[in-house]
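A protein chain is absent from this complex, but the other protein chains hold their places.
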Amino acid sequence: MALKTETMVLNMGPQHPSTHGVLRLELEAEGELILSVKPHIGYLHRCFEKHAEAMTYPQVIPYTDRLDYLAAMGNNFGYVIAVEKLLGIQIPERVEYIRVIMAELQRIASHLVAIATNGADIGALTPFLYLFRDREYILSLFEMTCGARMLYNYMWIGGLSHDIHPDFVRKTKEFINHFRPTVVELNNLLTFNKIFIERTAGIGILPIDTAINFGATGPVLRGSGLAFDVRREDPYSIYNRFEFEIPTGKGLVGTVGDCWDRYYVRVLEMEQSVRIIEQAIDNIPEGDVHSAIPKRIKPPKGTVYARVENPRGELGYFIISDGNLNPFRVKVRAPSFVNLEVMGELCKGHLVADVIAILGSLDIVLGEIDR
Amino acid sequence: MKNPEEIFELLKNEFGEAILSLDKETPTEPIISINSLQIHKIGAFLRDSDEFKVDSLMVLSGVDDANGTKIKDEDGVDVINGGTLSVYYHLHSTSLKHKITLKVSTQREDPKVESVYNVWRTSDWHEREAFDMFGIIFLNHPDLRRILMPYDWEAGYPLRKDYKNPEFYQGMKVPY
Amino acid sequence: MKQYLKNTYDGIFTVLVGMKVTFKHLFTPAVTIQYPDVKVKLPERVRNRLYVNMDDCIGCDQCSRACPVSCIEIETVKSIPGEDLGITSNGKKKALWVTKFDIDIAKCCYCQLCVFPCPTECIYMTDVYEFAEYERSNFIYKFATLTDEEAVQRKINYEKLQAEKAAAAAKPKPETPAQTENKTE
Partner (left out) sequence: MYQFLYNLIGNEILAGLLVAVVPLTIILVFALFGIWLERKVSAHMQDRLGPMRTGWHGWLQTVADLMKMLQKEDIIATDADKTLYNIAPVLVFSGSFAAYAVIPFSSKLLGSEVEIGIFYVLAISSLVVAGILMAGWSANNKYSLLGAMRAVAQIISYEIPTALIVLSMVMLTGTLSLDKISQMQTSSFWNWNIFGGAIFGLSKFLLIPFMFIGALIIFISTLAEVNRVPFDIPEAESELVAGYFTEYCGMKWGMFMLAEYGNMFAVSAIITILFFGGYQSPIGYFGNSISAQWLVPFEQGFWFIAKGLTLVFVQMWLRWTLPRLRVDQLMTVCWKYLIPYAFLNLIIIGIISLL
């Protein structure tokens, strides 16, 4: 007689060490084997879009900081680009250069967190601390520039809140010199560790056409092998002036599109960001960062969709203006929100421990999923 | 790579009545208005035809157009009657690099839009969000639940312009 | 078989490489500090607790309007002629009594948007970051220098002045009040 078995529903989250915030995953499991995963979101819903309708355009910027709180510069960047498009204003060269440098530094900082938490989810706690130490350098660069460490409110419509600090260029170069060896160390300690490879290679394979259909962007899509990067695809700001490569998943140790590829794409992207910073840092033109800031920000009627490459993928702002001081509608296309959708698809047939590895490799930030 | 006028003409030839208008007055990309019950067919055509290959839906946004008649109720809040709710589809093609913006409008009192779930799977959560925030019913969506708000939120659809904060949620006072 | 031996070798070798890295770090100095005893030197632009220098405040309400979370509440009363409110450090003449200048620092999001519009640069962010409190009400910082009685007095003074003005205005044209009466009816 066959034993009567039933599946077990395992609630992972909202309070769980590795759901990266307050995500709840409803796992249907047979022992350790996952049959289905249903993500439940909304625990961190802060009504950003409703708030934005009651704010003037500059007042929305501090709120955008809090979407993807690990990459606040990128969020500011996307929003100001959208509003500048709506206003149709020209930005001084100096501002553009500083914005690019900040965005790339932020990309490194954000990827460091992504890599660190991905490692920590799998059990390697030491790289986590090493990488947070390196992130600290970047945060102190930001703090030196605008006074805040996480939620910068740095990029303003038409300019920047502060000009860079006189020491900024020197310290950024110092950081780059310090940073390159730490990537090598990271690769020795974690990336090519056999156990780490075993845990991530061949796990959570995301085929390229599924990735596109699910709208995945950023390292998730690039990990699947498509060299899609908004910086190259739809160059905003001055990204078309810099040389950089778009690293893609090659299936070096497993299959193309597995967790390891998504992880390794981030490692390689940090290197490319360093390259962009190196190209930009010596060429910052002179100028005034406040000169183009409009006195009164009142865009004409119209709609705009502007997208930037945030560390987590394509961040889009869809803004409708009705000609008032407040935006009529602000919709955020949050990369993590879209990337998380694919979670259910990836986890099928894996084990409980793999759910963590997959979630870590998707690198979600609940702040921008729930908005 | 096609410009919006060409896309509009091609779609007009293919679908005729379902394609309503082309709005070029916007500061950025033009918007093609479409019949709300034909969107899934047009989506499938855009995705599958070799001319377009629009394989990616960047974002699907619900919008409350707030173009109905506004009456103030006793609390001084506008109640909107009539008018439309809209859904914007920002599409692009990863291989051919062109971008298309589609817009469908639907009646505010009975908002129904065909789901594009089967065309672009990414629309799953976007449509749930639009339903959650605006109450737009996406026909043939397999799992149309609230997504950001609690599942038992009964006070209406928060991003509508005439939304009123409820006083209580499950016996708890809402502002704190 | 070859793969099997390679896996064994890889497993042991990469573990040893990792161990070498961590062993090296065992002897590198720590980067953390003993926080309350040792403190990081903050950069000069650091954004922490808000402070208002009331000597310079002219009560223009610009900071309050710029604030995205409405944590600043300002109430002002117009001064009456003859009262000397002094001038600000950059030479502006004050014309308003600031009867209430409350900042709810618990709401503040440290975005610094209030600092830039201030015409006299009297509101700014300091480098004080340790201000935990046991009571939520203690987070409402009251910057107004006037006491409550004084504030009430200023208000009465101003209202009296208004009333006098109204009376003065009413005298030459006695028909005005009648008109308003008609309107209210």
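Each chain carries a letter (A, B and C) given by its place in the written order, and its residues are counted from 1.
Everything that follows uses one rule, which is that contacts are C-beta pairs under 8 Å (C-beta built on N, C-alpha and C of every residue); 3 or more make two chains touch, one makes a residue touch a chain.
Everything numeric here is computed off the predicted structure, so don't read it as measured data.
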Shown chains touched by the chain that is not drawn here: A, C
Touching the absent chain when the full complex is considered, from A:E53, A:E93, A:D163 or A:E198: A:E198
Omitted-chain contact residue, chosen from A:V37, A:L70, A:M102 or A:A120: A:A120
Touching residues (missing chain, whole complex) on chain C: 4, 7-8, 11-12, 15, 18-19, 21-23, 25-34
Residue numbers in chain A that touch the chain omitted from display: 8, 10, 16-18, 31-32, 119-126, 129-130, 133, 189-190, 193, 195-196, 198-199, 351-356
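Quick note on the criterion: only the chains that are shown with their structure count from here on.
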Overall pattern in which the protein chains touch one another (line/ring/star/complete/other): line
Chain located farthest away, centre of chain A as origin (C-alpha): C
Most contacted chain pair (by C-beta pair count): A-B
Chain centre separation in whole Å, for chain B relative to chain A (CA means): 26
Rounded Å distance, chain A centre to chain C centre (Cα mean): 30
Multi-partner residues of chain C (each touching 2 or more other chains): none
Per-residue multi-chain contacts in chain B, two or more chains: none
Contact set on chain C toward chain A in their complex: 7, 10-11, 13-15, 17-18, 20-22, 25, 31, 42-43, 45-47, 66-68, 109-113, 116, 125
Chain B to chain A touching residues, read off their complex: 25-29, 31, 55-59, 61-64, 88, 90, 94, 97, 101, 120-122, 124-126, 133, 146-150, 158-159, 163
Chain C partner contacts - residues on chain A that touch it in the complex: 55, 58-63, 65, 126, 130, 133, 136, 140, 143-148, 151, 153, 161-162, 165, 185, 188-190, 192-195
